[in-house]
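Every protein chain but one is kept in place in this view of the complex.
Let's look at chain A:
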Amino acid sequence: MIFKGLKYFLLILFIVLIELSILPQTGGWVKMINVFLLILTLIYLTKGFNTALALSLIIGPIMDLYHLILMPSITFCLVVTIFFMDSIFSRLFTNKSYYSFISMILLSVLVYNVLIKGIYGLQTMVTNSDFYLFSWSPSMIGGYLATLLFVNFIAGTILFLSSYFFSNNFKSVILRD
């Protein structure tokens, strides 16, 4: 139990440090990697809905603390994303393959970012009377989302390969009679 708790504490610390102390130092597109979403998706597929939800309720408020966005917007977006991810996964996917993992990554990144950008835009609108949200052209939004999804697709693939080679999480099970 203690070991498990320690394991999750280290995981949370790892995510927070990557998000707040390492990624901001990187330039351009690397900053677009949603590390906590990638890891939450991995946790969802390997440990299940409950663990992913619980983890999002811990990581979310911590991330909220460090961002100047209406508290707890990040937590809210994470919870909604996981719920959405679970709805889609349980209806459309039959196994935990690379394809389902990547699909879940892309779906979660899309849902989360649309939600968080929407909340941020609304917040800016209310606090600054700044309606920038409506000034984005479809091509700008499309370009941004395409880059975002591509970057997270690459990062998700690396995470999947790491998980595949260093654990049994995605190893296929062969049933023998």
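Following the convention adopted for this analysis, a contact is a pair of C-beta atoms (placed from the backbone, for glycine too) under 8 Å apart; a residue touches a chain by one contact, two chains touch by 3 or more; residues count from 1.
Assume contacts and distances are computed from a predicted model.
Which choice in "Cell shape-determining protein MreC", "Urea ABC transporter permease subunit UrtB", "Nitrite reductase small subunit NirD" or "Phosphate-selective porin O/P" gives the name that UniProt lists for the one chain left out?
From the listed options "Cell shape-determining protein MreC", "Urea ABC transporter permease subunit UrtB", "Nitrite reductase small subunit NirD" or "Phosphate-selective porin O/P", the omitted chain resolves to "Cell shape-determining protein MreC".
Out of A:Leu6, A:Leu65 or A:Leu161, point to the residue that touches the absent chain in the complete complex.
A:Leu65
Could I get the residues of chain A that touch the absent chain, sorted low to high?
Touching the chain left out of view, chain A contributes residues 13, 16-17, 19-27, 31-32, 49-50, 53, 56-57, 60-62, 64-69, 71-72, 75-76, 79, 83, 86-87, 90-91, 116-117, 120, 124, 127-128, 130, 132.
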